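Okay, so here's the structure we're looking at.
Shown here: the complex without one of its protein chains, the others still in place.
Our next item is chain A:
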Amino acid sequence: MQQKWQRVIPGYYFSLTLTLLGLGLIVVLPLTALLISGWQVGAPRFWHEATQQRVLASYLISIKGAAIAASVNTIFGLLLAWVLTQYTFPGKWLLDSLLDLPFALPTAVAGIALAYLFSDRGWLGRLVAPLGWQVSYTFNGIVVAMIFVTLPFVVREVQPVLAKLDPSVQEAAHTLGGSTFTILRLVVLPEILPALVAGFGLVFTRCLGEYGSIVFIAGNQPYRTEITPLLIMFKLEEHSYQGATVLALVMLVFSFIFNFIIHNWQRHLLRRKG
């Protein structure tokens, strides 16, 4: 009668009904509609829609941008987390609080601010133009927007791990004659690697799906600066629901596989760490 004992608290059926109702109506029903719609497309048509030149170009742009942004944010995220946990300096709370902003800032606001900032009239656009760099309406703009919206992800993953790092282990390694880089590589890195991997994964997935901040700065030219979510938007505007469905399913399956790999890699690292 183990089961009965565990349901001693009243309200099981009530909370079950509410939860299933919420989940069913908001999440499961619409996602099922997507699956059914994808099924109805049929395999040959599906393949045709998923592999058009313009579509393939958009996958490449999205993946390349997300990979670059995730790498940049992993490096700077590590740096920021290090600075915030290992040093004391004036304005530390401000830096820490500022990092919360990209999480909460509406993507449209980020989008127009970055687009204007890097345009010919903007402060940074004028600054980098003489160097021959163009950001707004190019692939660079996509990367900048992606970096902005995912700025806090790696920091917030790594920060708690670095804060809990035992300084006595590093000191012991130092006493034993380890150089700074040896200690970083052999003592610090294994500790934070799972968090870095998780952070990289979060940034990458978010960047793939990101839309709002990118459309303003990207210029949205087919084959050059058109990300996959934007192409889905175009298909919808042309009432090509099948095309939109196919792209959405490809994106969803891709990010599930990616997340699965990242998740298992992270678990492997954590197990090795012990």
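Here is the rule we go by: a residue touches a chain if its C-beta (ideal position, glycine included) is under 8 Å from a C-beta of that chain, and two chains touch if they have at least 3 such contacts; residues count from 1.
Here is the rule we go by: contacts and distances are computed from a predicted model.
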"SigE family RNA polymerase sigma factor", "Quinol oxidase subunit 3", "N-methylhydantoinase A" or "Sulfate ABC transporter permease" - which is the UniProt name of the missing chain: "Sulfate ABC transporter permease"
Hidden partner chain, touching residue among A:V27, A:L56 or A:L189: A:V27
Residue, one of A:L101, A:A163, A:L186 or A:I261, that touches the chain absent here: A:L101
Touch residues of chain A, complete complex, unshown partner: 3, 6-12, 14-16, 18-19, 22-23, 26-31, 33-34, 36-37, 76, 79-80, 82-83, 86-87, 89, 95, 97-110, 112-114, 116-117, 122-124, 144, 147-148, 151, 170-171, 173-174, 180, 183-184, 205, 208-212, 216, 229-230, 232-233, 236, 241, 244-245, 248, 251-252, 255-256, 259
